[in-house]
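Let's look at chain A:
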Amino acid sequence: MKADPKGVLTGSHTLLGNHACAEGALAAGCRFLGIYPIVPALEVSQRYLERAPALDATFIQMEDEVSVLAAVLGASWTGKRAMTVTSGPGMSLMMEHLGLGVMLETPCVIVDVQMTGPGLGIPTRPAQGDIMQSRWGSHGDYEVIAFAPSSPQEMFDYTVKAFNMAERYRTPVAVMADEYVAHLEETVTIPPADQIVIEPRRYYNGPPGKYLPFKRDKDMVPPMVDIGQGYRFHVTGLTHDDRGYPIMFEECQEYNVHPLVRKIRDYADTIVEVQEARTEDAAIIVVSYGSTTRAALKAVEQARASGVKVGSLKLVTVWPFPEKRVAELAKQAKAFVVPEMNFGQIVNEVERCSYGEANVFFVPHGDKGVENTDDILAAINRAAHESAVKDGVIEGV
Partner candidate 1 sequence: MKLWRKPFDADTIKIPRGEIHIIKDRCKGCSFCVEYCPKDVLEMSEEFNAKGYHPPFVARPDDCLECHLCEMLCPEFALFVTLREDVTVGKEEK
Partner candidate 2 sequence: MATAKTAKAEEVKKTTGLEEIHPMEDLLRMDRMPHIWCPSCGIGLAVTAFTAALEKAGLDPNMVSIVSGIGCTGRVAGYVKLDSFHTTHGRPIAFATGIKVGNPKLKVVVFSGDGDLIAIGGNHFIHAARRNIDMLVICVNNFIYAMTGGQVAPTTPLTAFATTSPYGCVEPPFNIPYIADSSGAVYVARWTALHIRRLTKSITEALQKTGFSVVEVISPCAMYYGRTNRLGDGLDLMRFYHDNVEIRHGEDTKNLDIGFQTKIVCGTFVNRDRPSYMERYNEWAAKAKGATK
């Protein structure tokens, strides 16, 4: 189906990253934004509020991040596309309801504009320290889908992708932005509404008395209904059967939770999205995501100019992690260089998926933060000179 033209601000604009995120949500059909104010994620709600009245879009500021994600989940069940925006500390407070969203299989989008953490961190400074949290932050087994935008344009595009993935797999989806991209102002071209593909919610259309909220289709995704349509369904955070009734035995745990994991893990090939540049003949591949990709691409260009065969693998979806592609590239390349604004998160995944076929150099979060092109360049050169394949992550700096 196509986007609702009212929500789409077609044309090219100079937008703040956060503003582009709000526009992306509205273009994707989001009509419910629940937030708790936190630097650096404030501007999304300001932009949304400017546009909301004309679209009859709903906005609410709750008393804390715990209640905000609960409200978003509730609103989602009324048939609305619902989203929240937060940063590190708020993301940590949302872990319990991320689990509820997974267990009720409720589509919604959580935008995490990462700040330098941990604790109260530095709210006005970017980092990428919440990546593993977005995968493992809640208790119990589940899989997530997470995007990492590198520019205001991608803040728009990936928010639309996030809503589509949320509806397609009936699951919460994270957009792992950061303070740098969020407060960057760049040109954002918004296509006409009929060129924006929107994934419709998969509604149940069988006889009213027979609706089972967790009866899975072949692809393990159960159709939904809205509140107030007379289905009188029941959903619970307890382990449950197709009817949503709690049954707390081993068999029901397997029956209920294994599909929660497999409905994303088994379809990782269709969900995973990467952008490759010059990897065909690359001996060294820089694996990056989010705002780090900006510095990484510069480093790749400069290294290529000086004759080093280096390519770039940008992760559009951080989760699910492109395991197969990294394993393939590991056989072709000599080494990976993984720059991240943290002290080792996605680099662990690269180390695992290279299966000892290539070295893994790590460029940690440095004093210069985002502008660390020369650190990445240094790591590339070091990788170029390293002939033998050594086990374990090697600090590139």
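As a selection rule, all candidates are chains of the complex that A comes from, given by their letters.
The working rule: a residue touches a chain if its C-beta (ideal position, glycine included) is under 8 Å from a C-beta of that chain, and two chains touch if they have at least 3 such contacts; residues count from 1.
Model, not experiment: these values are computed from the prediction.
Going through 1 or 2, you find that the chain touching chain A in this complex is 2. Taken in their complex, chain A has these residues touching candidate 2: 32, 34, 50, 52-54, 56, 58, 60, 62-64, 66-68, 70-80, 82, 96-97, 100, 104, 226-238, 245-246.
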